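Note that this complex is displayed minus one protein chain, with the remaining chains in position.
Right, chain A next:
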Amino acid sequence: MKRFYRSRICLKFMVMLALGWPALLQAQQFQQQPQEEKELSPVSRTYAITNATVFQGPGRKLDRATVVMKDGLITAVGKGVAIPPEAIIIKGDSLYIYAGFIDGLSRAGVSKPKEEANRERPKDPGNPTPELAGITPQNDVRTFLNPSDKSADDLRALGFTAAQVVPYGNMLPGSGAIIQLTGKTSDAMVLAGKSALFSELTGAPRVYPSTILAVMSKWRELYRQAVQNKNYETMYAANRAGLSRPASDRILEAFYPVIDKRIPVLFEADKYLETQRVMTLQSELGFSLVLGDVKEGWDAIARIKSSGAKVFLSLDLPEDKKEEKSKDKKEEAGTLTPAEKEALEKRKAEFLALYTGQAATFQKAGVTFGFSSLSAKTSDIRTNLRRMIKAGLTEDQALAALTTSPAQLLGLSDRLGTVDNGKIASLVLSDKPYFHEKARVRYVFVDGIMYKYDVKETPKADAGAKAEITGTWSVTTETPQGKSEETVTFKKDGSNYSGSITGGRLAQAVSLEKVELNGNALRYSYTVQVGGQSFKVDVDATVDGSSYKGSATVGQYGSFPVEGKKDPNR
């Protein structure tokens, strides 16, 4: 806990190093959309989805209804509505339509600023530049938006169409914006700029403010200085004669809209104690507060309610899996007795239930909340939603937290959140009710732009299928910077597999920690060490004869396509 603040910052750039893509950062930053001038417009911007099950909003279901969209707006919803002749018709007989989901705190579509590796400790760590100190509230996330960023595509593929996004950084990275997950330029993505001043209780690496102690006091000082400056500017503006001119200060000026309560402060407050500390700042300074990515809020509900804070709960949940017996790990001296172990397991389960039940607990307490994908693995989000539902949230409540509630919390209810005439044409269409385990998203409309998701008949994982992996494989991992080639070797001992990986960006061969072949479903993982930090890479693939296809997931930092080809000679 103590080293948390420092280590988290390190993580952010360590992971970039781990994956060895420093150039990627640069590339992303300067990909500011060269416009394709001769791109053809779609034939029509009018769509009609006919005969579908429409969930206009939580608890508002229409059977066999039609939704008509024109020029980015919903123009008709209902049975027997007239379909304009120019409309592109999508037969929705087996489809379920929902309003596009809204993510309350995210970094989808936001490029990471370039991090300098091995930054030297400044001569006077007590007086760093504001940039080193992580104090850049004057920054605007719109500067860092990248319409072709993969994270936006990933989030959209789940059904999200809008998100409040924030810049990367430490204590005060800048202001956030509400974007739609579409658009050819960064400005085209923006629905509302400067939606909130974003902040984290994160210290700066090795310079002031480096710990929670200094972050808290620096926050108070900046806020009070801003109040003081603003008051003086007001006085000066009323009558300038005889008064010295107020100095311009972009950092303090960034607080002015917060002081006027025109925008709230949006805090990343995932841990329970952070949630409490953020509310302490709010109670002292009096700004409007939004708590983002809350993971452990159940014991703070009473205070959250009295603080009037708005809440976006995290879509990240601790994994729920039985611990595997670590065979190769040395038995520690004085290992737990079965009774002790059982007692510890019980307490762990009790807390896991609190995490998964957080949303239901907030619901029961009558707190309106949305969700945040900030620290969630995209591939886990739908599973986690189902886990929350299993823990007591109803499907309607989950839908509200994805649509109407965030629309309300972000002040967008007149434009987003329901499938109603006049709203922005942002929809998600799935082939089964969305929260059904087997539901697949088939279409997403964002601002009237259609994204179609073909259900790829990828070689299906089949427990009965036979596959053989023993041997050497050439593996290509597709990273945004380019392809990375590795060599993976699998061995079989009895019924267990083992293996190793080398090449690519690995300094040396690393043995695979876990190799599982279940039918033709292949899973393996390995750990990359960079600068004393380790990053676990999980590969999930399906074997088809002498090749396999799948994805490599690096913690919460994203997943990338992987392809393996068996080397016939070895």
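Heads up, the rule we're going with is that a residue touches a chain if its C-beta (ideal position, glycine included) is under 8 Å from a C-beta of that chain, and two chains touch if they have at least 3 such contacts; residues count from 1.
Methods note: contacts and distances are computed from a predicted model.
Q: Assign the chain not included in the display its UniProt protein name, restricting the answer to "Nucleoside ABC transporter membrane protein", "Amidohydrolase", "aminomethyltransferase" or "Chemotaxis phosphatase CheX".
A: "Amidohydrolase"
Q: Which residue from A:Val54, A:Ala99, A:Leu285 or A:Val428 sits in contact with the chain not drawn here?
A: Counting the whole complex, the residue in contact with the absent chain is A:Leu285.
Q: Would you indicate which residue among A:Lys341, A:Lys390 or A:Arg440 is in contact with the undisplayed chain?
A: Touching the chain that is not displayed is residue A:Lys341.
Q: May I ask which residue of A:Tyr355, A:Tyr526 or A:Phe560 touches the chain that does not appear here?
A: Touching the chain that is not displayed is residue A:Tyr355.
Q: Out of A:Thr211, A:Ser500 or A:Ser551, point to the residue that touches the absent chain in the complete complex.
A: Of the candidates A:Thr211, A:Ser500 or A:Ser551, A:Thr211 is in touch with the missing chain.
Q: In the full complex, which of A:Asn51, A:Gln225, A:Ser413 or A:Ser500 touches the chain missing from this view?
A: In the complete complex, the chain left out is touched by residue A:Gln225.
Q: Give me the chain A residues in contact with the hidden chain, please.
A: On the side of chain A, residues 1-5, 121, 123-127, 206-214, 216-217, 220-221, 224-225, 227-228, 232, 235, 239, 242-244, 246, 272-273, 276-277, 280, 283-286, 299-300, 303, 306, 318-319, 323, 326, 329, 332, 335-336, 340-341, 343-345, 347-352, 355 touch the unshown chain.
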